[in-house]
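A quick write-up on the structure given underneath.
Missing here: one protein chain of the complex. Every other protein chain is in place.
Here the chain labels run A and B in written order, and each chain numbers its own residues starting at 1.
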Amino acid sequence: MEAQALYASLEKLFPGKVSNFKGDVKEPYFTVTSAALIEICRFLHNSPGYRFEVLSDLTALDWPKEEKIQVVYHLFSYSQNHQIVVKVDLPRDNPKVATVEEIWKVANWFEREVYDLFGVIFEGHSDLRRIMLPEDWVGFPLRKDYVEQEEYDGISTQRAPLVEKLLR
Amino acid sequence: MIQNGAFAGMPKEVVYAIAMVVTALIVLSAFVAPLAGVTSWLERRVWARMQSRVGPNRVGPQGILQWLADGIKNLLKEDLIPTAADAKLFSLAPYVVFMGFLCSFVVIPFGGSLIVADLNIGILYILAVTSLVVVGILMAGWSSNNKWSLLGGMRSAAQIVSYEIPAGLAILTIVFLAGTMSMQGIIKAQGWAPWDWFLFHNPFTFGAFFLYFTAALAEGNRTPFDIPEAESELVAGYVTEYSGMRFLFFFFAEWGNLYVIGAVATTLFLGGWQVPPWLVSENHPLLLGIAQFVTFFLKAYMWVFVAMWVRATLPRVRVDQLMALCWKYMVPLSFICLLGTIGFMFMSDQGQRIFGALTLGFAIATMINFFRRVGFQIREAKPELYFKPQI
Partner (left out) sequence: MSDPAQAKSGFYTEDMTISVGPQHPSTHGVLRFVVRTDGEVINEAIPDVGYLHRSIEKIGEKVTYHGYVPYTDRADYLAAMFANQAFCMAAEKLAGTEVTRRGEFCRVIACELNRLASHLISVGTFGQDIGAMTPFVHALRERETINNLMEEICGARLTYNYIRIGGVGYDILPETCTKIIEFLDHFEPIVDEFNRLLSGNKIFIERLAGVAVISKEEALSYNLVGPNLRGSGIQWDIRRDIPYSIYPELDFEVPVGTAQVGALGDSYDRFWVRVREMQESVKILRQCLKMMPKGPAISKVPKKFRPPAGECYARVEAPRGDMGFYVVSDGSEYPYRVRIRTGSFTAMSIIDKLSKGIMVADLIALIGSLDVDAPEIDR
């Protein structure tokens, strides 16, 4: 199904919950309010004609200038061979959104990664803890304003500049 | 020497005892230790050739002293005992395993009169003494204070104890046929020619041979049954915490055990050290002794080769499949072989000879098929084949 037609039908079915459609870019996307995310994702997963069985990717983008963190869902359908990108805007100081783990089980790990690297809290997640970094790491590295901690477990994370090392 | 009164003044039993101990020492140090070592080198060369690489060829001519270098290096290593491990059991375990395999060399018949002690329960003694290995492995697995080692030790204990039964029943088949448990007695009950061997005596002993060989491989922790030391699963199973010479002891016992398997198989099924009387007559005892020794050694070592090929080729069996194989398939089959042989013994002489000839014919057909298959693989092999043994 064409992205434009898909968005048009979604606008009719969920008025007010979807917005901001960009169709003339390489990956057409539209934005969804965070409250309506589960509803729309479930609809996209289940209903015939859309059938997005696969959550290809779940990631996040950090826009500090616009004070928002965008969680990006890439949905794909093998049976219909079409794809769409769904974005959710979250406030940067309190990013919370519901989990889509019930719909696509792979979201469990994707959301853990987004939590680990961006700090987005997924409500309803069965096991939200850090996945790549150690459990006691402080901070969310992929944010644009991330400053690395001075030392971890007694080992310094700063590296002396090379010239100093040579002169020593 | 004794009759010449060389040991005057000492009771005969003491002299015999001392002679036995000295002979055992000579056999063990001059024969077993280099044998296990050279088997380790040979195994690495054979595997390497099967995997299109070279293997150790630097230390000594063609690398034949590699095992000596390994042994010396391991002796010089730091003696590590983990703090939380049970130090006494930890240090004792390799020796128990080693003992379990060394003791069986006492009754291996290398020639007509070349045996340390011809016990009249020879084969039963071997079965009993190789079970000491289980105790050693369990000690090693438990005292390492390591869950992986414990898993390996448990698996190994279950495996060895289970596979004693098909091995024992297959051996019992031959004991019935020969009428004696003494090793020399069993050999003397066979002849030198293939059709006089117990292997081709009747179809049931033919089956018993394969059952014995498979069960013995399982007892020796060799692939496809090497789960206790499965490197990819349990890091190294019950030897994980061992290093240095203690580590080598376990493997020493494994390589030496290969020879014991081959020796027992040769004794029971392949006619042992019997040489054709028209080749070397009884008038030259020295020559006869050497010929018998060479025959026995070559026959036994052939099975060591086969065990090496099997290890390089086959993947590993999972532990529950291994247990199922033993109890559900091999034990009933070995019972059938035993009962079949007993029934066979009641058949008339004519019938026995016919069956013997049929078994021999079947075995020859299998050999021909095997060599045809080898030829096929050689023709189809795409990588360059390199047949010279030296590099």
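Throughout what follows, a residue touches a chain if its C-beta (ideal position, glycine included) is under 8 Å from a C-beta of that chain, and two chains touch if they have at least 3 such contacts.
Here the structure is a predicted model, which means the values were calculated and not measured.
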item: Interface partners of the hidden chain - shown chains only, full complex considered; value: A, B
item: Hidden partner interface residues of subunit B, rising order; value: 47, 50-53, 147-148, 151, 223-224, 226-227, 230-233, 235, 312-321, 380-383
item: Hidden partner chain, residues of subunit A it touches; value: 25-27, 53-57, 59, 61-62, 72, 74, 78, 81, 85, 104-106, 108-109, 113, 117, 130-134, 141-142
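Everything below uses one rule, namely that only the chains that are shown with their structure count from here on.
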item: Centre-to-centre distance between subunit B and subunit A (centres being mean Cα positions), rounded to whole Å; value: 62
